[in-house]
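Note that one protein chain is taken out, while the other chains of the complex remain in position.
What follows is chain A.
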């Protein structure tokens, strides 16, 4: 079926079976490979995108469900040759990136969290990340990055 939605601020039309997961639509049909297929079963969060500003796992979401709505992927966080977003910058500054496979999803979850509130504590950041698995970092430096990006010390230091 064909449907239209807003992707990273621009309208797109696709013609793929409606049940094809959004992750596959993004990666195979729209050339955006930032979101990662870590599990394909909604458990790891590496495929996280923002749907109308809310984090969702795109591997389980039928593409047609985004019809008429707005989707943002990691590719939208910074201009292709522009400076990094505060979250991206903080992730590198804090040393929160190792293999990086979880990072596109982490960056989207944290972007949504920061858009909704700058008043973050370590605990609220950790709560918000429970749907995003990172196998490399042990999370601490990702949490540190979120607090840095929010410009708060999260009640520590």
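For this structure, a couple of remarks:
To be clear about the criterion, contacts are C-beta pairs under 8 Å (C-beta built on N, C-alpha and C of every residue); 3 or more make two chains touch, one makes a residue touch a chain; residues count from 1.
By our rule, contacts and distances are computed from a predicted model.
Considering only "Xanthine dehydrogenase family protein molybdopterin-binding subunit", "Fe-S cluster assembly ATPase SufC", "Nitrite reductase NADPH small subunit" or "Anti-sigma F factor antagonist", the record for the omitted chain gives "Xanthine dehydrogenase family protein molybdopterin-binding subunit", by its UniProt protein name.
Interface note: of A:15, A:41 or A:119, the residue touching the hidden chain in the full complex is A:41. Of the listed positions A:71, A:97 or A:112, the one in contact with the omitted chain in the full complex is A:97. The omitted chain makes contact with just one of the residues A:12, A:65 or A:84: A:84. Against the chain not displayed here, chain A makes contact via residues 27, 32-41, 43-44, 46, 73-75, 77-78, 84, 88, 91-93, 95-104, 107, 122, 125-127, 129-130, 132-143.
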